[in-house]
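A protein chain is absent from this complex, but the other protein chains hold their places.
== chain A ==
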Amino acid sequence: MLIYALRRLLQAIPVIILIMIGTFLLLKLTPGDTVDALVGDMGGADADFIARMRAEYGLDQPVWVQLWRYMVKLATFDMGQSFVYEQPVATVLMDRLGTTLLLMATSLSLAFSIGITLGAFAARRAYSLTDNLISTLGLVFYATPSFFLSLMMMLLFSVKLGWLPVGGIKTIAGFYTGWDHVVDVARHLIMPTAALSLIYLSFYLRLMRSSVIQVADQDFVRTARAKGAGETRLMVHHIMRNALLPAVTLFGLQFSTLLGGSVVVETIFTLPGLGQLAYQSVIQRDMNTLMGIIFLCSIIVILVNFLTDLLYARLDSRIELS
């Protein structure tokens, strides 16, 4: 077991190095660099200024030198300085991590629990009015682009009704502390969480519904029913447990992308999360920050994959770790 974990760890290192080199070169292929983006924002600058900025960021060196310098620094877990934020990348990432984790973990768990419940419910009353209603609703959420859903919610709840704040993570210049602060942040997160979970929810709902219908036809369900098991017991113990497997797989997959955040929802609600940061970094060609995000994400994905493998072995003893 320990040897297995160690081997997986050793295998992970070259994978990460390859990812980092690959993305670095890919990013270098995009036209323009961060100085161009800066000058674009400023509305112009003279040649000396541009040359000086390039030298300051080390962008006047050949690509191979830049890559080598970056990788050497990364080996000591130094992700460098963000060009746009004038702060170390590690600080920038840590500032954003909390918001993204909070947003994604709440949305995903809400979506998962409500989605599978609704899905199972719909499946048990397959092709009835209830099922049609739930399935249609799921389809509508599935088909609605997240930016549209977000803006419509904003229009209704903030502009028309004035119940919820438009965006941001807290009331600026509100200076709340203690519980007031917690309530304030929670109020700011209601709409983005709802927008995100409604979209995720439809995945689980549809998956669970088809999965339950499929399992309900199996022999062991018929046997259980013949033995006199009640509908609730049948559902909870026999059908749900088996129907859950694909939903759990999807949950695991989505968990890996959790750190990426949601670019669209974070941008519209101006939440200072990693998704928005990644998007901004591309626009501004902030190489170091973007590489930092990719580094963080690749580590998480490798870790989650490893944990999933361990979990599989635990659930199904036919699988051996070797």
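The rule is short, and it goes like this: a residue touches a chain if its C-beta (ideal position, glycine included) is under 8 Å from a C-beta of that chain, and two chains touch if they have at least 3 such contacts; residues count from 1.
Just so we're on the same page, contacts and distances are computed from a predicted model.
Enquirer: Considering only the chain that is not displayed, what protein name does its UniProt record carry among "Peptide ABC transporter substrate-binding protein", "Thiazole synthase", "Diguanylate phosphodiesterase" or "Nitrogenase protein alpha chain"?
Expert: The missing chain's protein name, per its UniProt entry, is "Peptide ABC transporter substrate-binding protein".
Enquirer: Who touches the missing chain here, A:Leu74, A:Ala123, A:Ile169 or A:Ala247?
Expert: Touches the omitted chain: A:Ile169.
Enquirer: Can you list, in ascending order, the chain A residues touching the missing chain?
Expert: 30-34, 36-50, 52, 56, 83-87, 92, 95-96, 151, 154-155, 158-159, 162, 165-169, 172-173, 267-270, 272, 276-277, 280, 283, 285
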